[in-house]
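As structure tokens, the structure follows; a few thoughts come after it.
Excluded from the complex is one protein chain; the other protein chains are retained at their positions.
In order of appearance the chains are A and B, and numbering begins at 1 in each one.
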Amino acid sequence: MAHAPTSSFKNPVVNWIDQRLPVFTMMQKEYGTFPTPRNFNYFWNFGALAMFVLATMIVSGVVLAMQYTAHTSLAFTSVERIMRDVNWGWMLRYIHANGASMFFIVVYIHILRGFLYGSYKKPRELLWILGVVIFLLMMATAFMGYVLPWGQMSFWGATVITNLFSAVPVVGESIVTLLWGGFSVDNPTLNRFFALHFLLPFVIFAVVFLHVAALHITGSNNPLGIEPKGPQDTLPFHPYYTTKDLFGLSLFLIFFAFFVFFAPNYLGHPDNYIPADPLVTPAHIVPEWYFLPFYGILRSITFNIGLPFSDVVLIDAKLGGVIAMFASILIWVLMPWLDRSPVKSYRFRPIYKWWVLMLVVSFAMLMYAGGKPAEQPYVLVGQVGTFLYFLFFLGLPVISSFERPLPLPASIAQPVLGGGRVGAVAAAKPMEKA
Amino acid sequence: MADTMHGGEEHTRRDFLYLAAAATGGVGAAVALWPFVSSMNPAADTLALASVEVDLAPIQPGQAIKVMWRGKPVFIRNRTEDEVKQAQAVGLAELIDPQTDADRVKAGKENWLVLVGVCTHLGCIPLGTNSGEAKGDFGGWFCPCHGSHYDGSGRIRKGPAPKNLQVPEYAFLTDTRVKIG
Partner (left out) sequence: MRRLRTLILAGVLGLTGAAGALAAGDAPVPPAQEWSHGGVNSPFSMFKTFDRASLQRGFQVYKEVCSACHSMDLLAYRNLEEIGFTEEEVKAIAAQYEIQDKTPNDQGELVTRPGIPADHFKNPFPNKQAAAAANNGKAPPDLSLIVKARSHHEDYIYALLTGYAEAPADHPVPEGTYYNKYFPGHAIAMAPPIYPDGITYGDGTKATVEQQAKDVTTFLAWAAEPHLESRRQTGIMVMLFLVVFAGLMYAAKRRVWADAH
């Protein structure tokens, strides 16, 4: 504590700063020499991609905020002024709008990676839980951001989602009035949503920092799900994973740019180009695609839950839907304890492999049903999807208890290099120094 | 020996590749940043109002009006013949910011004085446009903030302001119509 750390950077300015505040030493430790499992596949690119999208959203959001007016009478036209009159405004707004979709695509794949390779397991439970917190914050941020253009879907989406809270017994109505700051979604609501939409990304940024800090305590998981046993199992983060992440980023940017420049409204809804009108409800209110699975769960609870053989209703359909929707995400928190298998990666888990496929299929079913009108057969598809979705979590303790995992490799280096080629890596080492 | 040669070539090529990739990425990032900066420049609707047209017909000799231009007031005064003569008679030696009256008006339209109504000291709006307002010691404008006096040509004569009132870019479209900006 008492001694200033000794740094040995060639640049005297860097050295001077580093002795007083060792940011460069830290960067080198965490992103330079950081020992990283050598066997990552491209699933491991998505964390870095999510970080990139978050930065893009914050930067584009700040410049958009300079032009946006959070008032019910001006919000819609101020967005259209951005689209028409502000220099490059159309591009910034399309980056921001499609960036939200990109963020969810990237994060969903990132989460799927966690499910597939058991990244939630000891010792990474807290890392996983912080991830769930980030996801919840993202949902709140995206929802409030979608309200800001003040189109028909903005307004009616806000009305429907805030009304969810009215399902809470006794205090529900008071909560909704508090959220609205009035008796309907109106100017006070728009103003606070703007304030929170500006604030929350920085909260996300802070939690991401903790998420990464926790990651660097435990080290990364890897496709085999076995911890590195020594230097032969790892590579320094730089240049190996910096270049790999940048290559992944370049591919991702092609995908992103395609939407921004050639299909910017493809993932949006036409109704949001109609200014909000509290007197006319759109024929068919749907949230953005990334909320559809959870919306599907919400709508699947079409029945009251009561005491058997009586008329006593314990939870009505409305409250049941709300509970199911929130539970569907909060249950992720329990993953480290629901899964009792000692093995992490799906590759060595003959039953879990199919079990996680069921989760993906149920998610797809819910996404499909969530985007369809509330009528048959879509309601049934949603209900089956909801059942399978929760079956994944609630059945996991059982299947993971009797599942017989396949034998694990001795180390990461062994299957990657093959038995006979262990010598080859030793021979390659001197070249690195050269 | 041959092996070393080969290794050296390999290294040069590798360094070039890394350099090319880094340079491309750097240039791309810099170019991508431009729209974000550029968005803060005046937007098309703002630029569309960068010039205004003013009808001068209702302004009687001796009167002046204020019009808004680019968020700032512009003073337009229809000077009487006496006022024009007075302004022309001032010697350059008496002036803090020497400029002839002819340099501040359009030839043949000497009675029309068009000025940006912002004091060159610290940006206050000088008095003297509306009838009844203090015109200062030199019969032009008077800035109440720090006591700058401007003459009948809008030139600074007394007080802390360093420069004459600015003449905006303007042109006569017809005898009674000007376009400012």
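Keep in mind that, in the parts below, a residue touches a chain if its C-beta (ideal position, glycine included) is under 8 Å from a C-beta of that chain, and two chains touch if they have at least 3 such contacts.
What you see is a predicted model, and the numbers here were worked out from it, not measured in a lab.
Asker: Of the residues A:Pro35, A:Gly181, A:Gly371 or A:Gly395, I need the one that contacts the missing chain.
Answerer: Considering all chains, including the one not shown, the answer is A:Gly371.
Asker: Out of B:Thr24, B:Asn41 or B:Thr176, which residue would touch the omitted chain in the full complex?
Answerer: B:Thr24
Asker: Looking at the whole complex, which of A:Tyr266, A:Phe303 or A:Trp337 touches the chain that is not displayed?
Answerer: Reading the full complex, the residue touching the unseen chain is A:Tyr266.
Asker: Out of A:Met27, A:Val313 or A:Val360, which residue would touch the omitted chain in the full complex?
Answerer: Candidates A:Met27, A:Val313 or A:Val360; residue touching the omitted chain: A:Val360.
Asker: Which residues does chain B use to touch the chain missing from this display?
Answerer: 14, 17-18, 20-21, 24-25, 28, 44-45, 48-49, 53
Asker: Just the residue numbers, please: which parts of chain A touch the chain that's not shown?
Answerer: Chain A touches the missing chain through residues 38, 41, 77, 80, 83-84, 90-91, 94, 105, 109, 112, 116, 235, 239-240, 243-244, 246-247, 249-251, 253-254, 257-258, 260-267, 269-271, 273-275, 283-284, 286, 289, 292, 357, 360, 364, 367-368, 371, 417, 428, 431-432.
We take it that only the chains that are shown with their structure count from here on.
Asker: Nearest whole angstrom, what separates the Cα centre of chain A from the Cα centre of chain B?
Answerer: Between these chains, centre-to-centre, one finds 50 Å.
Asker: Residue numbers of chain B touching chain A in their complex, please.
Answerer: Chain B reaches chain A through residues 7, 21, 25, 35-36, 38-41, 43-46.
Asker: For chain A, which residues count as touching chain B in their complex?
Answerer: These residues of chain A touch chain B: 59-60, 63, 66-67, 81, 84-89, 91-92, 246, 434.
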